[in-house]
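Quick one: the structure is below, and I'll ask about it shortly.
For this depiction, one protein chain was excluded, whereas all remaining protein chains were kept in their positions.
Chain nomenclature is as follows: A and B, assigned in order of appearance, with residue numbering initiated at 1 for each chain independently.
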Amino acid sequence: MTAEERLLAIEEIKKLKARYFRYLDTKNWVALESVFAPDAAFDMRSGRGDMLDPDALLAGAVAIVSFIRASVEDVVTVHHGHMPEVDIRSDTMAEGIWAMEDVLRWPTTSTRPIQTLHGYGHYHETYELIGGGWRIKTLKLTRLRVLTE
Amino acid sequence: MTAEERLLAIEEIKKLKARYFRYLDTKNWVALESVFAPDAAFDMRSGRGDMLDPDALLAGAVAIVSFIRASVEDVVTVHHGHMPEVDIRSDTMAEGIWAMEDVLRWPTTSTRPIQTLHGYGHYHETYELIGGGWRIKTLKLTRLRVLTE
Partner (left out) sequence: MTAEERLLAIEEIKKLKARYFRYLDTKNWVALESVFAPDAAFDMRSGRGDMLDPDALLAGAVAIVSFIRASVEDVVTVHHGHMPEVDIRSDTMAEGIWAMEDVLRWPTTSTRPIQTLHGYGHYHETYELIGGGWRIKTLKLTRLRVLTE
């Protein structure tokens, strides 16, 4: 790639990740699936931070969105990404790291032991160019801190 | 526009929005007016989130800054933008979406029913190139969540 093509790809990947967050928080599940490669993998086993959830190692865009939807469909969620470090590795592959913060509030009718989660961490990701558009290929969430109440 | 011109315009618009936030939180009202097109429109009727404020549909840079100034001149405010999705639509028009978080604390002498506001949402915006510089043309604020105390 030329330098200009790399800059364009980096900007596209930043917008891709922005759509991931926006579709997630506005509960647009159909659109959310479109940001992932069909064979994407999401390791959010440390998502809640307090223990490793073995069920949260997900394979495929359909499974990822199904898991997210089941987890937060009735939850008011805010997810923000910060400080991207995107590197283009080839014409069709890229890597990225993002700082993140998430704030979740379960409905007051929930019988879950926790009602709110406020977390901080990083996404470690790869991206693939598929059919002219960048998609999220792999994601792994690591945590700096998680507060639950 | 060429690809390079689009990249330059996107970076300029990101810096424009950065100045909007910085001038707002540092209470630089004269500079704040300069980020808006003279005929800008700001729909922040859902700004407080708990009800629709019909007075918060503002027309013109002067009216926008007057409203903001009257609302928060004595309030410690923090406004952060995240995850821009900027699209250049023509040589002189562009669109953008930003995730946002705001934290407001009214002075302890205030007699308002609420003393703090902590909100999350999105800005939906358009931009216009005027005299060689990008300006905010329209803004609409939508909310994911607002906590008041």
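Structure notes:
Definition applied: a contact is a pair of C-beta atoms (placed from the backbone, for glycine too) under 8 Å apart; a residue touches a chain by one contact, two chains touch by 3 or more.
Nothing here was measured: the structure is a model prediction, and the numbers come from that model.
Contact with the chain that does not appear here is found for just one residue of B:7, B:31, B:130 or B:147, B:7. By the touch criterion stated above, the residues of chain B touching the omitted chain are 4, 7-8, 11, 14-15, 17-19, 21-22, 25-26, 76-78, 80-82, 103, 105. The chain not displayed touches chain A at residues 3-4, 7, 10, 82-86, 97, 99, 101, 120, 122, 144-145.
Rule of thumb we're sticking to: only the chains that are shown with their structure count from here on.
Put simply, the C-alpha centre of chain A and that of chain B have 26 angstrom between them.
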